[in-house]
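Worksheet: one structure, shown below.
As you look at this complex, bear in mind that one protein chain is not there, while each of the others sits in place.
Letters A and B mark the chains in the order given here, with residues in each chain numbered from 1 onward.
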Amino acid sequence: MKHLTAGRLGAVLLASLGVLVVCLAIGLVTGPSGISPGAALDALLHPAESGALADIVWRIRVPRLLLAAGVGASLAVAGVIFQALLRNPLADPFILGVSGGAALGGISVLVLGTWIGVGAGAAPLAAFAGAIGTTLLLYGMAAVRGRVSATQLLLTGVVFNAFASAGIVFLASIAGLADGSRIFLWLIGNLSAARTDMGIVVGVFLVVGLGVALSLARGLNLLALGDEAAAQLGMAVERQKKILLLATSLMVGAAVSVSGLVGFVGLIVPHLLRLVLGPDHRLLVPASALLGAAFLVLCDTLARSLLGGRELPVGAITALVGGPLFLVLLRRNSDRSFTA
Amino acid sequence: MSLQLRNVALRLGEQTVLRDVSLELAPGEVVGLLGRNGAGKTSLLRLASGTWLPDAGDVLFEGRALSDFPRSLLAQKIAVVPQDLHVPFPFRVGEVVLMGRGPYQRWLGFESSHDIECAQRALERMGILHLADRRIPELSGGERQLVLIARALAQEPDCLLLDEPTAFLDLEHRIRVLEVVRELVASGASALLVSHDLSLAARCCERLLLLADGRVAAEGAPGEVLRADTLRRVLGFSATVIEGPDGLPLVVPELGRKDSVERGA
Partner (left out) sequence: MPTSACRNLFPAWPAVARRRRDFAAWAITLISVVSFHALEARAEASAERVVSLAPSLTAILVTLGAGDLLVGIDEVSARQQPALAQRVRVVGGLFNPSLEGVVALEPDLVVFVPSAEQRNFQQRLSAVGIATEAFSNLRFEDVLENIERLGRLAGREPAARERIDAIRAVRAQLEASNRAVETPRVVMVLQRDPLFVVGGGSFIDDMIAIAGARNLAAELGDAYPRASIEWLVAAAPEVLIDMDASHEPAPAYWGRWPALGARGRIVHLDPSLVTLPGPHLDRAMQRLAAALHPMAPFERGAPPAGAR
């Protein structure tokens, strides 16, 4: 009988970590300035140096790689959690409207901030507020007999998404030109503004969210059987779901506040991993974190090097890479799959 | 007394699903729960397992209210076999049975060799050890039911609540399930069995409880409950009840006599 052992978990983590390190290395030596891989590695080993090479490696590529890794991991783990909570492999922060809520919060501050007297620096905070507010709203709207039904949660999410999109478009319409370009980049998902302090914010919430998800990974397995079965198998369902939703919306809020609406990471990474590793969340959660990070690092490397000195938004890459891949996988596995 | 329901009532929205139902399960006893579709059998099982709380009355396990138990402790005492298993992800049979060990695990919860042993024994008892590495979505309805029973066995419960566990099973497996339940009860556990197979229930259960419109309509030994007039009044069909070679009642439904049936109160 196959079952999870510490050895198997270790092997999977090691392999995932290896993939992440390779992707980070590719990202480190690739970029529009055309410095050689050797020079880039040399600059990495001498952080105290100054000059353009040190700036490019230490103050441009490294913060951006770390931010991409943090955002990718956050979105992938959030996807795994939402899929288990809603027992739907197609659930995702975007479908639920949590990303949309975060974006609406952030964009409100970008557009209205000068009128109500707060700077653009408050955008990340507003994004957290938006994500948590959306989650609370979903919970409040969908609660029946003190429990949350997945169907109602999804439906409420769909409706809220429509509301958030309308709000974002409304704000974009009243915004000026420069703010318009910023909103556009938020909507498509973009990491070009990477700064170390952003990485720290994302990292802190990732650590919290990942810690919660790992410690409740067994509970996520039970939730896949349904709330009732999970309760009958000894899980404090409502309490753990609340903790999971809170942790997830914090991760999503942090990720959206620095990168905007990067799509597909939370959907595609857990899907791929489930096909390779199976659905056990004790494997899936940590592997999604590592490979979600690797995936977004790779996509962002493409985004910043494909057009030379001109930038592409990373969200366009993830959607272009993720969409077709997702369809192919869905099709190839439809015969032995889990029609849910 | 292992499990006690005292004068419980349950409302769902406007509808009263259960009213003033009392039930006691003693160690070493199997009680059969009978009734039409929608009579409140599954709701009663949810109250008995602590999944739902009653609107009135008490549910006690070993004298303590279920709501006082931590969930994991309760899951070590009471196991539920639901009607069916729907998993949106392709878990393996072995993984689902091992989830029955969940109440005994902490944190990340790598399975101990004892957990593996329990799960393996449970699979073996249900005769599905060969399915251990198959994916749940590949199984038939009957195989899924066997998996659910194996999962409940892996919980090593003191009290087993089964909701129509044999509905999709062939006769061989029905008999095996009931034998397993009897074995478990013989070792001191108790069981509550929801079933529509009256003759089989008569052979497995010490006592039967007939539920109609959320109330107890009849209760007692199989021979006292399974009587033609009770069946017609409560379950709404005509049958001849004869005594089988084992001295227990056999229910032989009469086809084509629906017209004479009137619904009981």
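We adopt the following convention: a contact is a pair of C-beta atoms (placed from the backbone, for glycine too) under 8 Å apart; a residue touches a chain by one contact, two chains touch by 3 or more.
Just so you know, these numbers come straight off a predicted model, no measurement behind them.
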For this session: May I ask you to name the displayed chains that the omitted chain touches in the full complex?
Result: A
Problem set entry | Touching the absent chain when the full complex is considered, from A:Thr134, A:Asn190 or A:Asn221 | A:Asn190
Seminar exercise, completed: Note that subunit A touches the chain not displayed via residues 31-35, 50-56, 59-61, 114, 119-120, 173, 176-182, 184-185, 190, 192-193, 195, 304, 308-311
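Assume only the chains that are shown with their structure count from here on.
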Exercise. Taking each chain's centre as its mean C-alpha position, how far apart are subunit A and subunit B in Å?
Worked result: 43
Exercise. Which bits of subunit A are touching subunit B when the two form their complex?
Worked result: 1-6, 9, 83, 87-89, 214-215, 217-218, 221-222, 224-226, 228-229, 231-237, 274, 278-280, 282, 336-340
Exercise. Which residues of subunit B touch subunit A in their complex?
Worked result: 46, 49-51, 70-76, 78-80, 82, 85-92, 94-96, 98-100, 102-103, 105, 107-111, 116, 119-120, 123, 129, 132-133, 135, 137-138, 155
